[in-house]
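Below you'll find the structure, written out as structure tokens, and then a few comments.
Yeah, one chain of the complex is gone here, protein chain that is, but the others are all in their spots.
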Amino acid sequence: MRRLIFALCILGICPGCWDLKEINQLALVDTIAMDQDENGKFHVYFQVLNPPSIEARRSGPSKAAIYTYEVSSPTIGRISEQTGMVMARKLYTSHMQCYVISERSARKGLQNYVNFLENDPERRTNVYTVVTEKPVSTVMNSFTVLDRVPGRNIRLLLDWHARNFGINKLPIRMKDIVSGIPFSRPSIIPLIQYTGDRASSKADQLDDINATKETLKLSGGAVIYKAKMVGKVNNEIKNFYYVLNGFATRITETVKVNGETVDVEVTGIKVKRKRETDNGLIIQLEARLGILNNEQNRRVSVQNIRELEQAFDLFYKEKGERFVRLTQEKNWDLLGIGDTKQGRGNWKAIQVKFDIHSKVRFLGNTITPYE
Amino acid sequence: MSGSPDLVMKTYIVQDRWEVTCLYLSTLANKMLVDELVISEIVSPHRLQEYDQEPIEWLLSAFKQAEVKKVIGPEACMKELLDGQCLVIPPGMAAVSLEVRRQEQRSVAEPEIEAVVRGPREGFVEDWSRNISLIRKRLKNENLVIEKMTIGTESHTTVCLLYMRGIAQQGLINEFRTRLEAIQTDSILESAYIEEYIQDKAMTPFPQFAASERPDAIAAKLLEGQAAVITDGTPIVLVGPATFFQMFSAPEDYYQRADIATLMRLLRMLAFLISVFTPALYISVASYHQELLPSSMLANLASQREGVPFPGFVEAFGMLIVFEIMREAGLRMPRIAGQAISIVGALVLGQAAVEAGLISAAMVIVVSLTAISNFVAPSYGFGIAQRIIQFAFMVLAGILGFFGVMCGVFFLLVHLVSLEPFGFPYFAPLAPLRLRKWTDTFIRIPRPFMKQNQK
Partner (left out) sequence: MENKPLSALQMFCIVTCFTVGTTFIMLPTATISDAKQFGWLVHVWSLVFGVAIGSLWIYISKQHPGLSLVQIASKVLGKYMGGFVSLCYIVLFVQIAAWVTRNISDYMHVTMMPRTPPTIFHLMALGVCAYAAVKGIRAISLVSIFVMPYTFIAFWIPYTVMLTEWDWRNFHIPDDFRLWPTIAETKYALGFPFMETISFMMIFPLVRRKLNTAFLGGTAFAGLQLALSVFFVIGILGVYRSSHLLYPEYTIFREMEFSNFMEHFESILSVNALLLIFVKLSAVYYFAVTAICQLFSIRNRAAVAYPLVWVISAYALLFPNIAENAKWVRDYLFIYYTPFGIGFPLLLLIMTWIRGLGKEGRTA
């Protein structure tokens, strides 16, 4: 006992707290953007929080909420070392909100980023990843409104985006790219766009009332196959991808009924796959409809509702068939048929049929539109 | 003894035949009683001496008072004298001692440390016989056994061992008696002296006895089969052997509704965890594991700590030491100075230190939370144990973060389960697991459902 106390005392005296890192010695990184130029040189942008300016007690954009550091290095592993040249604090990436990747490096392949990120316990891969078409520096050097920290802004944007699909998390994180590597189904990562012409890198531009003039905006998705970007799709396809693969349970669609427009909210989507023959697959989709906007100038009757349901079923069937044709054309197995026993190796040969059942459940506040 | 100014010695001629010496200490004895009982009886006797009666026999029969004793030998006489008795010495080797003690003591008052909202207001006093009467009043039972002994070669303090025959295990009582009798010391001035002698020889900050100044609490513990030790000269009565989880139960738990009592107990356990782990958690989170904080809170904390010169460990340790100093000062200082101290404590050390950028505001919250939680423990001795382990955990967290804390937790667990005061496992009923006992540890079920009280 006495010896143990002695040993503990010795232990208490000698260690120098090797892993001690005080909060105010940390550079809290919010977003990391990665880019690789034509010469193969890596450019990494770190957005570092400026704590006093985002503290809860103070309000207003007194100072910049974040600062962006750009670091370049011939190999990605030396980036952290390089940051030591410009940053006076220890890089701390545990509170990352998102990764931004330039289109050109995504097309080159994300394998080396993924390997690097997964290797280090301080980096996380369960954060959102977006691909940007604009130069990374523009995106990274711009302030955003409402949430002055761009990384958090993107994260909240994507969280809200996911919520609109009726799920908590979309499979658009770095780790989803990793775990998607062995599968035949590509992942679709959102593309982010900066709407302004040049970066709004000064905080005083936040005084501009026009919020959408210079801001970040989601537009379409990047198709990532085996950790490599192979193409782009528009929002329509991207959303339908989430629906058909069972991620989304809610979506908004526009249907033409008797030539008039009806906007419906599709909820409670259930997708089932049924093997019909050796090379035939039926995708069954059940959904509830709620009317958001009805432009038909007539009373809503049971008859009319039936028409709406039929129109939706037909519309979705056609949409599904268009989707299948697109996958065939582009050679992207967006339905993941190649990952099933039936379609392994020859997913293109599988005939896909759609079987849609919808039911109108909610009509909204007006039982019938004003004529 | 002869030089003592309070020694009164007077010689009377009794029955016209022999001399009787009357001795007492005027500071301890009641002079009125001496005059009334002794002098009057001897000088103007109602009964004459029988012809063949020894003087001592006559004296014994002459006093009508109940507490009359025959004492033989000078040492025994001295002891009686010092106990406040009046000695009447006829010719011969023996003497008669009479109970004439002056009943000078404070009256039974409300306990100051263990106050209750609902429940009896009586507290123990410094006199052992009075204390026993307080317990007897509650347990009118012939099975209440009181064993009196005198401990201390110089102080000759009266110590009583109390237990319920038939409820307390005989082995436990024997162990208690052996340990009490084995005490070799010159003086016992407070029950803490006894506690140190009879506790198990394990090095531990945890109290192995509960100490209370409430007769109702002691009576309840006696009924549970524990043994109590009353020491003359102190209102604090020891009762044991205690277990870890008993430290969370207060007498008041049984005087209010079972559901609220259960919640209060769980709250006290939570407060224990808070007071032990909060500073350690703060240090490890602020210095090692920042990822645990939500991002926005981390930014807040970072901006608060911007400009604070000390690392988290020094900050926390310093503040808690300052708090300990303030607490110690609060205990010792004269009441009149209280206001000044609290202003200095609250304003200067709290607010001004934050505004001067010496410490972060979060640290003040941590310290106050810890400090308040410290006082929740019903047992004061247990609160001291909490403070000791709290500092130990802080050091561990400062060195190795959560790893250090976990090593400490494991060490503490091993330590707690290996404590077995008087052969009773300290960490019961959690380990060893006794689910039936949980009904009166982690929860308190209503009394009609408690099995042990139905007889």
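We call the chains A and B, going by the order they appear; numbering starts again at 1 in every chain.
We adopt the following convention: a contact is a pair of C-beta atoms (placed from the backbone, for glycine too) under 8 Å apart; a residue touches a chain by one contact, two chains touch by 3 or more.
Please read all numbers here as calculations on a predicted model, not as lab measurements.
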Absent-chain contact - pick from B:Ile343, B:Ile372 or B:Met406: B:Met406
Residue of B:Lys79, B:Arg136 or B:His289 in touch with the missing chain, whole complex considered: B:His289
Residues of subunit B in contact with the chain not shown: 288-289, 291-292, 294, 296, 400-407, 409-411, 413-415, 417-418, 425, 427, 430-433
Chain not shown, touching residues in subunit A: 1, 3-4, 7-8, 11, 15, 18-19, 94-95, 118, 121, 124-126, 159, 168-169, 175, 178-179, 181-183, 336, 339-341, 344
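Simple rule for what comes next: only the chains that are shown with their structure count from here on.
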Separation of mean Cα positions, subunit B and subunit A [Å, integer]: 65
Partner subunit B, residues of subunit A touching it in the complex: 1, 11-12, 15, 17, 19-24, 26, 28, 30, 49, 51-56, 92, 94-95, 97, 152
Of all residues in subunit B, those that touch subunit A in their complex: 203, 286-288, 290-291, 295-296, 298-308, 311-313, 395, 398-401
